[in-house]
Structure formats: structure tokens, C-alpha cells
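All protein chains but one are shown in place.
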Amino acid sequence: MSEAVTAKNYLNHESTIKSWLLTVDHKRIGVMYLISIIVFFTIGSFAAALFRLELMTPDANILQHETYNKLFTMHGVVMIFFFLVPSVPAVLGNFLLPLMLGTKDVAFPRLNLASWYLFMTGGMLALGAVILGGIDTGWTFYTPYSSTYANGNVIMAAFGVFVTGFSSILTGLNFVVTIHKMRAPGLNWFKLPLFVWAQYATSIIMVLGTPVIAITMVLIILERGLGIGIFNPALGGDPVLFQHLFWFYSHPAVYIMILPGFGVISEVIACFSRKRIFGYEFIALSSLAIAFIGFFVWGHHLFVSSQSIYAGMIFSILSFTVGIPTAIKIFNWVATLYGGSIKMTTPMIYALGFIGLFLVGGLTGLYLATLAIDVHLHDTYFVVAHFHYVMVGGMVFAWLCGLHFWWPKMFGVMYNEAAAKVAAITIFIGFNLTFFPQFILGYMGMPRRYHTYPEEWQVLHVLSTAGATVLAFGFTVFFITMFVSLFGKKDAGRNPWQATGLEWTHADSPPDPHNFLEDPKVTIRYAYDYEDESLYAEEGKEG
Amino acid sequence: MNFGFPSFPEAASEYAKQVDWLYAYLNIVTTFFTVGIIIAIIIFSIVFARKSEEDRPKGIHGSVPLEIFWSVIPFLLCLVMFVWGTDLHFQNSKAPADSMEFLVTGKQWMWKVQHPNGKREINDLHVPAGTPVKLTMTSEDVIHSYYIPSMRIKRDTVPGRYTEIWFEAIEPGTHHILCTEFCGTEHSRMIGTLTVMAPADYQEWAGSGAMGDITVASKDDSGPMLSVVEQGKAVFTETGCAVCHIGGGPAQLGPSLEGVFGTEEELIDGTKVLVDEDYIRESILNPAAKIVKGYQPVMPPYVGQIPEEKMMQLIAYIKSLAEESTANEGEI
Amino acid sequence: MSEHNEHNEEHDDHEHGVGGYVIVFVALMVLSIITVMASYVDFGPLNIVVAVFIAVVKAAIVLTFFMHLKESPKIITACAVAGFLFVAVMLSFLGADNKGYEIETVPQAWSELGW
Partner (left out) sequence: MSHENTDAPPYQQHFFENMQQQNQATMFGIWLFMAQEILFFGGLFGAYTWYRINYPEAYEAGSSWLDPKLGLLNTVVLIASSLTVVFSVHAARQGRKNGIILWLVATLILGGVFMGIKTVEYGAKYDHSLIPGKIFPENPFNWHGTKEQVEAAGHADHSTGLKYYDKASEGTKGNIKPGAWASDTYVKKTQVAEPKGIQIYYCLYFAMTGMHALHMIIGAGIIIWICILAHRGRFNKEYYPHVEYFGLYWHFVDIVWIFLFPLLYLI
């Protein structure tokens, strides 16, 4: 790293490997999560690239059936449990939460470090399962396939998910306590940044939802290892029960994967519109509403799996209901743009891209909540496209957005704006090209997890693979840009975006090991007070 | 089906067309919002672009009427989707009484089908046009899902339990049959062709005795072709069910099965149970679970002794016993 | 919920000392015996309701007195309640899927509605 700056900060005050591995500093733990999830992201992406290539032709060319199944399972397990769930909460959340709250650390720093170790243990177990023979159950682990018929190391992978689940629970617990008890004097609930609100809602889901998947994984392990029969129809077990228990967590889990993204977007939109956010209370409380209602909609994953049609009806209406708080957020963001002073920086491009893509993802969710339509679309590429629009178009865009936004704060350096913008636009185009054709494929009936498919669908698959190539190129540009920037001059300055929030106004870039040189006192009138002239004062432009 | 660039699946039944109308409504609503919001973002980005670093736009706190407006309108639009979609789904969830019943068994990685007259097929399905066709389905191993895109219907086949779907094809043609629930290595090969034939052609085809291109022939195929009910009767006799379950009278160990299907029976603990496919299946596999009042739990369990296909034939036969007896009473 | 909950001073909640705890213990014992006795009476399907109700009362007693929810800030009570609430929701939805596999259960009325 550059020698230009000698000021003590959290990155350089100690530099041994031990000082990183045993750190209890939330900022360093955040950076460790960042590095880990980038590794997992790369692994998951390579799996996706391989099977996307295979899907160019209707027949099996480069992969065996078995290999194909293992690859998409690996893609799903790694991306969901080891990339998306920790992407914003564990990286940006860990780094920013105490800074935003004006405190020295999270409530339980050692627990925080333990979470990272649990996460890595789980990740290693899952990767180990992949290396030692792979798993071919899909990330959903549906019984009785996973418990009786599947090949490979289901037990090891399930145990990996179990362990990672506890990492998630402990992180959530830590955040909830931190937000409740560690706020700086004067920072009351309705002065909090919306990122904190989003993290709060997410953490509640993590604490209350994840234990159910943990116990479900225990049951899978017992069933597969000891054949106790709890999901085995031959012994009276019921595979549909597994689906209920699984989705009781896994549906709220998609809100774990998207709510923190909403938080990031709220910050960025306000900052680059230079305007307080429109309808602050509605955005804040809609996060909680989503977290709460999100627990009662899981049955829409079981519309065709012989669930009672009455239960289906209830879950259908509840699924529509959860769309409303989401709509409120989108309308409020657009309303914030109105009358603002909009600057098209890289984070802003990602944020606006997020709104567009998430809109498509969210609205296609309505198709899947509608009973008659879902029967047709269930388990087709329509679902795949919907999910990727929400998760990649939503969460990955939010993650990239947040990374670009807080990069100067995290590492004290500014990246090359032009290159970053090229990456952002390439990713946006590549993403749409990859996944929009899949909506059409889905309505035509292309089932997910198919290795080979009828010939007439080839055109759309080729389009999709072409898009994936563009997407891969975009991500490569992004990684190179960010990596190169680390070796640049540490001259980002304390508040390069002239943003509100304690992390910008009171902490250095990169922050001191103890975050703030003196304890911050909150004097703002309300959150996102962009009319406050002190933001634009001396340290605005030059650090 | 293929017109250069495939973009929309064929709608081969009335129901499929109704689903497409609902789909069209959803497309209109979502396109309106997507395009509207994206245009708003673009216009705002241009009109309110930062002109100078000295810009200090005025903040707006928010507006409760606006929030209510943009919550209630989408909610009402969603309610229409909900009511429409649920109504369509409920109306389609039960097959008409005069449907032809086909038996479908999913197995890694094939669909085994039996026609009402006993003819068998693997993977493919031949049906007559203009007749409601009901598929009663189960699975021998893992969960599969029977999917006919051009009929817009799909249902999981769950081991240990029966599910059903039905459709009525409008005109002759061929369509895809797909498995949509991931079921293992050759999941993507678990596909077949639905051939809709003119009723007369179907009669000829089904009556011909030709077994199509079946590669996995079962032992029963060697003899003269029997209908499902007849095969069920054979199973009924050879398994020895007839000893206790036909005729009735005080000396009989088990309740007579004539005319019981679809009725309610009182159990020893006083509760009532509807005699349906699942109950019959349960009573064969685990007789002691629900004993009809007046009888002793003496029947041995047949778990693992009757393959799924035979089970379906048995059930079809027991059903037919009920139909014979109700036919005399002139029930609709 | 928000600012530090002042009404809870950690050190002045010793009102029910040893004696209080023993009374709580005796109450729990009595309830345990009642629940056993109730199980020998045939209330039909109500048996399970009675048993669960007594168990809920016992759990509430343990939570209130042994676990000191009585003197704890509201947010902590909220934690406990949230846990039980979400389990209750899960159980009721699982119950809603009861017997869902019988297609016969579609009421005629619904399809005749036609809308």
C-alpha cells in the first residue's frame, strides 16, 4: 500500500497476520468477510459460467448429467448461503453499523469474530463436500431425494449450512443489540440512517428464521445418516413437511438477502440527489413490515406440491400483501429524485440500475403469487429469472453500489470513475441480456435444472449465454478497477461525497482503530439533512 | 409452434386460454409500472441533473396522502390478480365427473402411464381431443412434477400420496410433457410427448393392442390386454382380498367393499372417514390405522408387497365396485 | 422501545426472596400434578387443549418469576413473546395445510360462485 499517508488507521496500526485473524475490530472483520465472500462469489460464478456454456446447445456436450447437477447445486449453495446472505449484512453491516451509530464497536466483538470463524467453517465444509464428490440435490435439499436417493456428501453440505446458520444468527443478534443499546447520545430511532433500519429488520429475520433451517438440517442429517424416517414416505414420513420447514426460513431468507440492499440504496439516492429522503418513516417502517409479513408467505413455494388449496389461497393473498411495502419504497426513492440535484456517479448508476432491475424482479413476483399463473410458472425459468432479477439485479447491484459508495471510507482510496462506470453499465446490459430471455423461456415451459432441453428453445438460451459473457466481462472490469485502486494514493478525504451520516462527518478515511477520535454527539435535525451547510465546508473536497 | 423466434407457448385447452388472459392482465399492469417508473427516473435524472456544486435543493419531508395513494392503488390491482387467479385455480382443481381417468406413476426417470382400458405407455401420453382427461398420479421414489406447458397445468407427484390434474385438449396435436421437480441425474430426460388424437383415432390406437414404443415391458403385457379395472380385479383375486372383502354377511372378517367408495364409514373410535383413494391405500398398507366399526384388526399389512401400479389398479377396481352399485340407484 | 429503560434498576428487585421462589416452585408442582390427572379424564379432543394450556401457564410462571420477566424491560419481554409468537404462527400454518391433499374438499359453493 501507499506510503503517502502515515496517519494511524485500522488498516495499518498492526499488520501481522495474527493481528487480522484474532482481531475483534468490526472494521477488520468486515474486510475479512469481504475477502471471503469474493472468493465464494468467484467459485459460484465459475460454476454458473460452466453450465451456462453447456446450455448453449440442447444436448449434453461438455458436461455429464451428474456434473451438471453438481455444478448448479454448487452455484446455488455457494451463492445463497456464502455470498448473498453475508454480502451486505456481514461486510457493509459490520463495517458501517458502529460507525453509523457513533460507537466504538458492536456490542459483542468477540462473538463477531466467532461468527466469522463459524462462517468460514461452514464454507469449508460446503466446499469440502463439493471437492469430495459433490452434491446434486440443488440448494433446496428437497426430500426424499436428498435424504435417500441423492449422490454425494449431503450430510457434510447440510452440516456446513447448519454451521453457517449459526454465524448468521450470531451476527443478527449482535446487530440488534448494537442498534438498541449502543447508539450515540442524541441519535434516536428516527434520526438513524435507513441503512441501520434495514439492517435491523434483516437481523430480526436472521435471529428468528435461521434456527428453523438449522433444526431442519439436523433432521436431514439424521434422516440420511441414521435413516430415522422423518421425511421418508416408506416409513410414514412426509416430504412436504420438509418443504414447509425449509421455506419457513428460506422465504424470509430472501428478505435477508434483499432488505440490506434497500438500506444501501436509500443512502445513495439521498446522497446523490443531495436531498433528504422522501417519506423517511415509511421507508423505515416498511422494512419492518416486510420482515414481519415475510414470515407468513412461505407457502407460495408449495402451490403445486399438493398443499391444501385453502392454505394456498391464504399464502397467495399474504404474498401480494408483502409487495405493498416494497412498492412504497420504490415510489419514495423515485419521489426523492424529484427536485433533487442529481449527480451520476458510479454508486448512483448502480442505485438507479437497482431500482429498474428490482422493479422487474419484484413485479414478476406478482405472477408467482397468483395461484393460476404460478401453477404454470412454478419451477420454470420464469422463477429462475425472477429470482436472479431480485438477487443479482437487486442484492448484487446493491452490494456493488454500497462497495463503490463506501470504498473511500473503507480503504481511503478513490477508484477510477471512468472504468467503474464502464463496469457498471456493462454489468447492467449483460445482466438484462442474460436473464430477460429466461422470462420468455419460462412462460414457454422450460423447467429449471434441465441439462438438456427441446431444440426450439435454443435461440433464447444462446442469447442468455451471450449475456452471461458480457456480464462476466463487466465483473472482470469491476474487480480490476477496485483492485488497482487499492494501490493508489490514499487521498479520498473524510467526506468525498459530501454525505450525511456519522461515518462520513465524524470518522476519518480509513477510520481510526477506535472509529472516532472523540465520541460523536449527534446534533442533526433529522436524518439526511442535506441542507446543513457544514457538510459542504472545508473538508468537503480535499482531504 | 415454432415460428422463427419462439416466444409464446401454444394454448391447447380452454383453461390455458383463460390463464393467458390473466397473464395478459398481469403483463399490462406490470409493464405500465415498470415503464412508468423507468421513464420517471430518466426524466428526473435529466431535469434535475446537478448544474453546479453549489446546488442546495430543498428537502421534502414526505406526504401521507401520496403514500396512501401509492399503497392502495397497487393493492387494489393486486387484489384483482388474487381473486382472478384464485378463482381460476379453484375452478380447475377438480376434474369433471365424466373424465377419463389415466393413472400416472413417476419413477426415476420415466413416466409410466396406464389408460382406462389397460393400455400402457412410458413417458408419452395419447389422449382423445374434446374429452376431459384426469391424471391420477403418484411416485415410486422421489418427488416429480408432471407438467404440460401447453395446458398450463402442473402438479407434483409425491410418494405415498395421490394427486390429480386434468385437462381437456381442444384439437389434435402434440405437446411437451416435462418433469419440473428436480429428481436426480437424468431429470432433464424425464420428458415425453402428449399426443392429442381425434376421438376415433384414439379408439383405434388404444384398442389396437400395439404397445407403441415401450421399451420396458411389464410381465402383464404378454397376455390379452385387460382394462385397468379388470387388472385390478385380477390383483384383488390373486392377493386374496376377495376372501374377506366380497359378499359381506356376519361371517366375513372384513367389510364388504361393494359400494363403499365415496361413502363415509364409521370407525371403531367413533370418528368418520371418507373412503377415498388415500384411505383405501392406507387401509391396504396399514390396515390397523383406521378400523371400521364392527370389525377386528386382523388384516395383515401389505407394506412393500404391492407395487404402486398394482395399487392404483386395485383402487380403480374398488372404485368400480362402487360405481356398479350406485349406477342402479340412478345417481348422477 | 428506545432509550434506556430506566424503570429497571438492577439491584432493587429482591422483593420475592427465597420464600417467593419456593411458592412458585410449589405452584409448578401442583400444576404438573393437575396436568397428569387431567390426562386421565377424557375430554375428547379437548385433552390436548387442556394439556397445552397448563403447559403455557407453567411456562409463563417460569418466565415471569424464575426468569424475572416481571422486572425486565419491555424489550426483553418482547423478545420472549416474539419467539413464542413466531412458533405459534408456524404451527397454525402447518395446521392449515391439514388434509390438504384431498381434492374433494373443494366446496361446491366456491366453484358455483363463478364471480
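Going by the order they are written in, the chains are A, B and C; count residues from 1 in each one.
Criterion: a residue touches a chain if its C-beta (ideal position, glycine included) is under 8 Å from a C-beta of that chain, and two chains touch if they have at least 3 such contacts.
Since the model is a prediction, treat every value here as computed from it, not as a measurement.
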Could you tell me which shown chains are touched by the chain that is not displayed? A, B, C
Looking at the full complex, which residue from A:38, A:56, A:120 or A:241 touches the chain that isn't shown here? A:241
Among A:96, A:207 or A:259, which residue is in contact with the omitted chain in the full complex? A:207
Hidden partner chain, touching residue among A:173, A:359 or A:427: A:173
Residues in chain C touching the chain absent from view: 4-5, 10-11, 14, 17-18, 21-22, 25, 28-29, 32-33, 35-36, 39, 47-48, 51-52, 54-55, 58-59, 62-63, 66-67, 72-73, 75-76, 79-80, 82-84, 86-87, 90-91, 94-95, 98-99
Residues of chain A in contact with the chain that isn't shown? 103-105, 107-109, 169, 173-174, 176-178, 180-182, 185, 207-212, 214-216, 218-219, 222, 226-230, 235-238, 241, 244-245, 248, 518-519, 521
Kindly note down the residues of chain B that lie in touch with the hidden chain. 282, 285-290, 297-301
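Heads up, the rule we're going with is that only the chains that are shown with their structure count from here on.
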Chain whose mean Cα position lies farthest from chain B: C
Taking each chain's centre as the average of its Cα atoms, which is closest to the average over all protein Cα atoms shown? A
Between the Cα centroids of chain B and chain C the separation in whole angstrom comes to 40
Chain C touches at least 2 other chains through residues 101, 106
Would you pick out the residues of chain A that each touch at least 2 other chains? 240, 306, 309
Please output the residues of chain A touching chain C within their complex, sorted ascending. 180-181, 188-189, 208, 212, 240-241, 244, 248, 295-296, 298-299, 302, 306-311, 314
Spell out the part of chain B that touches chain A in their complex, as residue ranges. 1-2, 5-9, 18-19, 22-23, 26, 29-30, 33-34, 37-38, 40-41, 44-45, 48-51, 55-63, 66-67, 70-71, 74-75, 78-79, 81-82, 84-86, 88-90, 92-93, 108, 141-143, 145, 147, 149-150, 152-156, 158-161, 163, 176, 178-189, 191, 303-304
Which of the residues in chain C end up touching chain A in this complex? 1-4, 75, 82-83, 86, 89-90, 93-94, 96-101, 105-106
